[in-house]
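A single protein chain has been omitted; all remaining protein chains appear in their positions.
Here the chain labels run A and B in written order, and each chain numbers its own residues starting at 1.
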Amino acid sequence: MPQIFHRSTNTFSKLSIFGAVFVIAGLLIVVMAINRSGYVTQAGVTREQPVPFSHQHHVAAMGIDCRYCHTTVENAAVASIPPTKTCMNCHSQIWSASPTLEPVRASFRADQSIRWTKVHDLPDFAYFNHSIHVNKGIGCSTCHGRVDRMPLVWQHASLQMEWCLDCHRHPERYVRPRDQVFNMEYEAPANQLILGKRLIQEYKIQSLTSCSTCHR
Amino acid sequence: METNQPSKTLTLEADTAPIIEPGHTFGSVTDKISSVVLARKTPRGWYVGFGIGFVLVMVLAQTLANLLFVGTGTWGVTNPVGWGFDIINFVWWIGIGHAGTLISAILLLLRQEWRTSINRFAEAMTLFAVACAAMYPLFHTGRPWLAIYWLFPYPNTMGIWPQFRSPLIWDVFAVSTYGTVSLLFWFVGLIPDLATLRDRTRKRIPRFLYGMLAMGWRGSARHWNRYETAYLLLAGLSTPLVLSVHTIVSLDFAVGIIPGWHATIFPPYFVAGAIYAGFAMVLILAIPIRAFYGLEDFITMRHLENMAKIILVTGLIVAYGYMMEAFFGWYSANPYESYMILNRMKGPYAWMYWALLFCNAVTPQVFWFKSMRTSITALFTVSVIVSIGMWFERFIIVVTSLHRDFLPSSWGMYYPTRWDFGMFLGTIGLFVSLLFLFLRFLPMISIFEMRTILPQAEVKETGSPH
Partner (left out) sequence: MTTGNGQLDLPYLRAKLTDRRGQLYWRSLEELAETDAFQEFLYREFPQQSDRWTDPIGRRRFLHLMGASLALAGLAGCTKQPAEPIMPYVNAPEEIIPGKPLFFATAALLSGVAEGVLVENHMGRPTKVEGNPEHPASLGATDVFAQASILTLYDPDRSQTITQFGEIRSWSAFLSEMREAVQRFKQNKGSGLRILTETVTSPTLASQLKKLLSDYPSAKWHQYEPVGRDPARAGARLAFGTDVAARYHLEKANVVLSLDADFLSTGPGKLRYVRDFTARRKVHQSQREMNRLYVLESTPSNTGAMADHRLPLKASEVEGFALALAAELGIAWRVEIPAKLPGSTWVGPLARDLKRHPAATIVIPGEHQPPLVHALAHAMNHTLGNVGSTVIYTEPVEANPVDQFESLRELVREMQSGSVETLLIFGGNPVFAAPVDIPFADALAKVKQRVYLGLYNDETSELCHWHIPEAHSLESWTDARAYDGTVTILQPLIAPLYGGKTAHELMAALTDQSEQSSYEGVRQYWSSQFTRIPVMVSGARSSSAVCQKASGDFEEFWRKSLHDGFVANSALPAKPVALTAQPAVLRTDATTPGLELIFRPDPHVYDGQFANNGWLQELPKPHTRLTWDNAALISPATAERMGMTNEELVELRFQGRRVEAPAWILPGHPDDSVTIHLGYGRRRTGRVGMGAGFNAYAVRTSGAAWFGSGLSLSKTGRRSRLACTQHHHSMEGRHPVRAGTLEDYHRHPDFVREMGEEPPKDLSLYPERKYKGNAWGMVIDLSSCTGCNACTIACQAENNIAVVGREQVIIGREMHWIRVDRYYAGGLENPATYHQPIPCMQCENAPCEVVCPVNATAHSQEGLNDMVYNRCVGTRYCANNCPYKVRRFNFLLYSDWETPSLKLGRNPDVTVRSRGVMEKCTYCVQRINAVKIEAEREGREIRDGEIATACEAVCPAEAITFGNINDPNSRVAQLKANKLNYGLLSELQTRPRTTYLAALKNPNPEMKTS
């Protein structure tokens, strides 16, 4: 009887059967890669801002402390974005004519907030509190990266749950002395784990992994 | 496997109907069965049956759309009865999906020749039933779109896993495994017949399709050899599943602390119940199909009677289960347990409890009599009653246990809505339509296996040493 299929079909069928495993595995890997990539997490993506505010300039060059603008970081859940007034403290004097700063002056004149774009945006069901982390020796740069090297701020970490849990499960890997919290240059020492364990004792750091720690 | 064939067939003829009517040749068997598929024109009856099924599938589509857009609230579920038709029908369908594997696997291993003519569509029935069943656990959740993702948690960027203490997770794995293995088993069984169809069909496209599915089957000795091994292996593999699946389904309840759920007797009692319901459904399907396609020669009274016997046995096990539940209620001297059973007997849903006892414990007793076991009407009626009874059983287990549990302050009632019924009918429709498609496009009886049980297939003694 006539052949329905060309003989090459055999090879194809064999291939497809054995290949299937690898294809599926490959797909899985790809999806996982995508889900952790900046495309989804937004990590490493610089955001357009109404005013091209440069942390690099203000922090590294001017040497302004984080807390000068982010006033509530030590005693509230949010670090808080500075009011226009804070900008004007200096910029009513220096660069008071610079066109790039016009939106700031406009905001101050019209008593209208500047509409910044949020860079670190946790989902609304995650309740993060800056003050407790800062007070327990978690440095700014641990989560926000070297902000002092960012002309425009981008999100440093993935902010995915596994990333949070990594530290909540092993705080010793990340804690630093309280006096180093706002130090951008701080590098973890070689004996971080020993140091970490000591600080955990000292600061009574608990490894809080209960759901209600962050979700309510 | 054909060694003691002659003696067997002899004894068969002696006591009861044969498993295939005499006078058939290899050719006639092949012609008869394959003709159903290759027939030029589709019988009108088929269109009617499939049409009904299709309409109901549309109902299913509508109920699902409504469910997804409006929410679980369209169903009758509420506090304290958090599960209703969803879980009832899930268990019911899964139960029905049991006969298939049992017939194909266990009876195969037990060398029960008579299974051959019914295993094919029993397996098909299993698959379709499982498909219907699988729909419920997914759609009964409040947020199905998340359920899928979190039960198979890849890609997992959350650093936490599903909770493996929960029977619902076990369910996911049990049911999906069962589905997969049954599918493989069914398909492997089909391969030689697909080849037959490929060779017999005249049209190009069907030939191409059957050819694809036949996977280059040429019927060589090597093929047959491997085929037999694979088939046996699969049979062995799926045998434990028959027990495991419904055991785990029963654990969905047994793990809970609700009086009426929290019972150690559940696993065996559920498995028996499943086989019970499964065979009932096989009969419900076999009887009309056999008449419609004139397959009385292949599905003989012998098959029907054997199934009736199995129904009787499992029916007795189930009845024992009910007895034990009542006994525990009294013997435990636990106020909640005893109230639970009293509530089933005298509470608002009592009528259903008594109905279920009648359907599942009383009716099958007629099968003690051969006259009943061999009467088509009796067989069909009892099967239908049993199927209904088994549905009642699930309703009683799910609803009456929940609606009055520990604190009377939170006692309530459960009333299904039109959407509950819609989805139930819908799944029935899905089942029916799939079944009709199967009947039309695949051989509903294993051709080659039928041929092996023909007398001609017996290996002749070649001479004898002197």
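Just so we're on the same page, a contact is a pair of C-beta atoms (placed from the backbone, for glycine too) under 8 Å apart; a residue touches a chain by one contact, two chains touch by 3 or more.
Because the structure is a prediction, the values reported are computed rather than measured.
Remark: the omitted chain is touched by one listed residue; of B:P43, B:G219, B:G294 or B:G412 this is B:G412. The omitted chain makes contact with just one of the residues A:K14, A:H57 or A:H215: A:H215. Seen across the whole complex, the unshown chain contacts chain B at 68-74, 76-80, 82-83, 140-147, 149-151, 155, 157, 160-163, 165-169, 172, 252, 255-258, 335-336, 339, 348-349, 351, 402, 404-413, 415-419, 421. Within the complete assembly, residues 35, 39-42, 47, 72, 75-78, 80-85, 107-108, 111-118, 121, 123-125, 127, 129, 131-132, 135-136, 204, 206, 208-213, 215-216 of chain A touch the chain that is not shown.
Throughout what follows, only the chains that are shown with their structure count from here on.
Our note on geometry: chain A versus chain B, Cα centroid distance of 53 Å, whole angstroms. Interface residues of chain A, counted against chain B in their complex, comprise 1, 4-5, 9-10, 13, 28, 31-32, 35-36, 158, 160-162, 164-166. Residue ranges on chain B touching chain A, taken from their complex, read 154-160, 198-199, 207-208, 211, 215-216.
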